[in-house]
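Let me give you the structure first, and then I'll get to my questions.
Complex shown without one protein chain; remaining protein chains in place.
Take a look at chain A:
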Amino acid sequence: MTQRQTAQRFRQRKLSTKQNLPVVREHEVEKTTAEEDAQRHIPRVETGVEKGEEIEHHLQAVISASAAAAVGGKVAQIYIPTPEAKASSVKYSDLYPRQFQQPATYIRFSSTVEDCTGTPYCMTSEDEAWLKVLNAKRERGRNSIGPCSEDAFEEVISFFEATAQTKQPFAAVDNPPVIPYDEMEDAFDDTIDPSARAFARDIYSHWKAQRVKRGNRPLMSNLKFETGQETDDADPYVCFRRREVRQVRKTRGRDAQVTEKLKKLRKELEDARYLVHMVKQRELLRKEQLAIDRKIFEQRSEVKKVKRDLGVKGDDEDLINQKPVPKPSKLKTDATIAQRAPGTILRPPTRPDGRPPDTEIVLLDDQKAEKQRMIDRSVEERITQHQNWNVGFHDLTWRPLTPPLEPSNNGFQTVIVTDHALPSPPPSTEDDMDVDGAAAPSKPTEADEPVEPSDSTPTTTLAPKALRSSTPLSYLASTPAPSPQPLYPEAPVLSFRTRIGRNNRTWLDRRITPSTPTTPSTLLHPFSNLFNASKAWHANHSLDSDLDFVVADRMKYESDNDEDDGEGGFVRDLLYPVDHYSDESMRLRSAFAVAGRRDSVGQAGPPGQQQGGGQGPGQGGGQAQEGLLVAPRVPQVVNASVS
């Protein structure tokens, strides 16, 4: 009993790692006389150093030093001595140029060493000497190829090495003869540059000599890997062995699964290969096509020259590329299918939900057209509905209903401006002459421009002309050689009306409506309007000024339809950045108004006939330009009081 009590008194409890232990300073604990005793029941933790090394002199010195430090002794820092590492004498900056730029984000990188080091073979000093001799020989022989560069040399050697490796993978073991040159030549592929091939035969002799010297071993120093021989295991140089693969239980199901996987893999690889092949074919064809195109162009140039020399006129159809007739869409899809080479398996686009793909492909264009038709139909319906509703009434409310804006002509009378009726340039535009002067020289060149087979887009040629918008009316009109392509085929429609305002004043309202084509027919055949412009526009299209704005706005981006025709681009003009409130514009406008008024007074007769009287479209274009400048989009109602 007593024995037990004493034992308990002296026995310490085991240290528990889970129990909270008070953290105290040294002065808070009594000095234990027997520290050994206190530590005895705390498990001795091993250092983790190999036992044989734990006793090493230097380590023990450091450990005892730090132990001494832990109990308060003053010890100088002790280091374990290591073999020296000193600064090298190499020119570091030459070997490692300053070319690293740290990106702002963390680097992400997955290229391997092989990707980053170019040709694997690096020439030795021996190679260098040999190459020097070779190049000197070539120099003397006046060889046309020039000296062999170090890069070419390495490329060829790398190729030889790689080929030897694939052809004689066990060269190190069974010592076959060095591969003959002919066999090497047969193996030439894309990895060896044609420029380097010229040296291949010379380099081969050197390579063979080196190879023979080494007992047909690879020239590059290699690590020793397993060769499957008995000696492998004891050889300390053999490294990086493959870890044995854990055997997976073999079952018939697994075998089938593996076969399936391999089959699939093979098929996919073949598909990919085929795809690449087809791409290559396509590009080759494209190349051919380009060559043909070029030939055609050259031939045409010839023809043109001959024609010009002989003075043959007309029949220029075959000098330009005719636009191919658009095929019906159905036919197109058939054609694409037919184009696919037989043998390719078309993989139907699989849908995520597993449903079969739609058999009929709906084209986006069809869809769009359909939609547009529906919208048009509904608008027309509304308009007629509104008209019916308003029958017998004269609607004077401002935009009674938003959508159906009815064409109405609130008493405006259209005036047609024609060139021969125009007076001489009004004095107020004289200061614009310099602008014209600057632009004028460009005109003849454009006029002389030969018609090229390439369809140069009219918009580009239009650009400089458009700048001339401030050219005085008459000047343009009297230009003898108008540009070959009509710029603005339609004249703007000028309309005027008189009305009685407050205090019985008489007002003359002027409105200029750009001849906005609103129907597809006018879009496609702008010329046709010239003949009946006045009548037709007067009747149908001289819209309310508000409507004018709306139409102009709506048509803003619709010009690309006729871009190809070479004579559209009219609506594009709406975008010209012209300040309508600048002095010049206003002056021009008033001048124009005056001219127009005079004209309308003088030419009250049949305006349509005058317009159609054999006028070149170019002249009309010039006028249109003027008109546009005045009122591209904002309705201009100039109020001039007529007393």
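Rule of thumb we're sticking to: contacts are C-beta pairs under 8 Å (C-beta built on N, C-alpha and C of every residue); 3 or more make two chains touch, one makes a residue touch a chain; residues count from 1.
We take it that contacts and distances are computed from a predicted model.
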Of the candidate names "Histone acetyltransferase ESA1", "glycogenin glucosyltransferase", "UDP-N-acetylglucosamine transferase subunit ALG14" or "Proteasome assembly chaperone 2", which one corresponds to the UniProt protein name of the undepicted chain? "Histone acetyltransferase ESA1"
Please pick, from A:K137, A:K213 or A:R241, the residue that touches the omitted chain in the full complex. A:R241
Among listed residues A:S64, A:T124 or A:T191, the absent chain is touched only by A:T124
Where the unshown chain meets chain A, residue by residue: 12-30, 32, 35, 38-39, 41-59, 62-63, 66-67, 69-73, 79-90, 92-93, 95-102, 106-114, 116-119, 122-125, 127-128, 150, 154, 221-224, 233, 236-246, 248
